[in-house]
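Here it is: the structure, laid out below.
The complex appears here without one of its protein chains, the remainder shown in place.
For reference, chains read A, B and C in written order, and residue numbers begin at 1 within each chain.
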Amino acid sequence: MIFSETVLRVLYAHTDKMGVVNNARYLEYFEAGRNDLLRMLGSPYTELEKLNVGLPVIEAYVKFIQPARYDELITVRAEIRNVPSVRFRIDYEVSGSEGKLVEGYTVHAFIDLQKLTPVRPPAYFLDLLRKKF
Amino acid sequence: MIFSETVLRVLYAHTDKMGVVNNARYLEYFEAGRNDLLRMLGSPYTELEKLNVGLPVIEAYVKFIQPARYDELITVRAEIRNVPSVRFRIDYEVSGSEGKLVEGYTVHAFIDLQKLTPVRPPAYFLDLLRKKF
Amino acid sequence: MIFSETVLRVLYAHTDKMGVVNNARYLEYFEAGRNDLLRMLGSPYTELEKLNVGLPVIEAYVKFIQPARYDELITVRAEIRNVPSVRFRIDYEVSGSEGKLVEGYTVHAFIDLQKLTPVRPPAYFLDLLRKKF
Partner (left out) sequence: MIFSETVLRVLYAHTDKMGVVNNARYLEYFEAGRNDLLRMLGSPYTELEKLNVGLPVIEAYVKFIQPARYDELITVRAEIRNVPSVRFRIDYEVSGSEGKLVEGYTVHAFIDLQKLTPVRPPAYFLDLLRKKF
């Protein structure tokens, strides 16, 4: 298992007229977490891109538990629980000062960034992951 | 069953450096569909707000099938398949010129907009829905 | 002079906790207008892209006059007032049911999309514009 934690400040631009963070923003918060998770693993997403490999989101799920408030510092925990095969899943928890706000996951495929077609996961990437399990 | 169809133009601002629409935008496309669905039902969301009732998203799921391209006209189909009880679910399909791009759903609760606490669905709203089933 | 008008529905996701459209969204509304303006001129932006030409924003100005409300239908008027030289300017007015909401402009350069370096405006593009003046 490997996880990362990313701290973000909720901006006014993230909220909507209900006075709390708009639901669509959480997929961006998930990306912020995923980004740091890959960096921590030793393979920032920019490294995959140099190899012409992309990791598009092919499924996303979010469960909204409590609203996040403007100006709150929130923590995005991103976690890989299993060594990926063709696809892989990242789990997320977003927490604020009063506990868990959101949980969810994204599922990713490995693709050729030029052709946008599926490819095998790079061997070095799987090796990095296997060391964590 | 009741459904609506909303046509949208994909903007440059919706895409990311993969050259296609960024995953987080689909939750906004879903909202555009949901908005029209409620209007078509005879109760635009602004009517619910006047009664101090909100319909926050408490769950969201998106499955990404094909990428949407810049400048493409896409259609968001939003559909209510069952009369809601305390919570209710809306299903979505987003299609482009080459078929289905995305499918997914959102689950909503009825809340008091001032207190952000759960309330019963307004009777008139359930009546409108029952007429469709 | 050439102008276009684009009608958009204000989504919940466009608002912030002040209850009105967040300032950052207007640059997206401007893009929606610009997009239709180029289409109306006879050269959708996708045509320029096929020639490896991009039109990045190099300056943007927005003056906020009245707030736009959730669910309002707004009209983005985009206008080219002068035949462009190396750079060119598009002027915008966004209006709602109670009059003008916002006015502003963007200034654009012509660039090589691969190298992100300046290029001359394509001759066919200038010809299309000259016919309008």
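Keep in mind that, in the parts below, contacts are C-beta pairs under 8 Å (C-beta built on N, C-alpha and C of every residue); 3 or more make two chains touch, one makes a residue touch a chain.
None of the values given here were measured: they were computed from a predicted structure.
Visitor: Per the definition of touch given earlier, which of B:17, B:50 or B:115 contacts the omitted chain?
Guide: B:17
Visitor: Provide the residue numbers of chain B that touch the chain removed from this figure.
Guide: Residues of chain B in touch with the missing chain: 12-13, 15-20, 22, 24, 70.
Visitor: Contacts of chain C with the missing chain: which residues?
Guide: Touching the missing chain: residues 18, 20, 23-25, 27-28, 31, 54, 56-64, 67, 106, 113, 116.
Visitor: State which residues belonging to chain A touch the missing partner chain.
Guide: Per the touch rule, chain A residues meeting the hidden chain are 9, 11-13, 27-28, 31-32, 35, 44-46, 70-71.
We take it that only the chains that are shown with their structure count from here on.
Visitor: Could the interface between the copies chain A and chain C be described as same, meaning over half of its residue numbers are common to both, or is it different?
Guide: Both copies touch with mostly the same residues.
Visitor: Please tell me the distance, in whole Å, between the geometric centres of chain B and chain C computed from their C-alpha atoms.
Guide: A distance of 27 Å separates the two centres.
Visitor: Can you check how far apart chain A and chain B are, centre to centre, with Cα atoms defining each centre and the answer in Å?
Guide: 23
Visitor: Let me have the rounded angstrom distance from the C-alpha centre of chain A over to the C-alpha centre of chain C, please.
Guide: For chain A versus chain C, the centre distance works out to 33 Å.
Visitor: Going by the contact rule already set, what residues in chain C reach two or more other chains?
Guide: Correct list: 12-13, 70.
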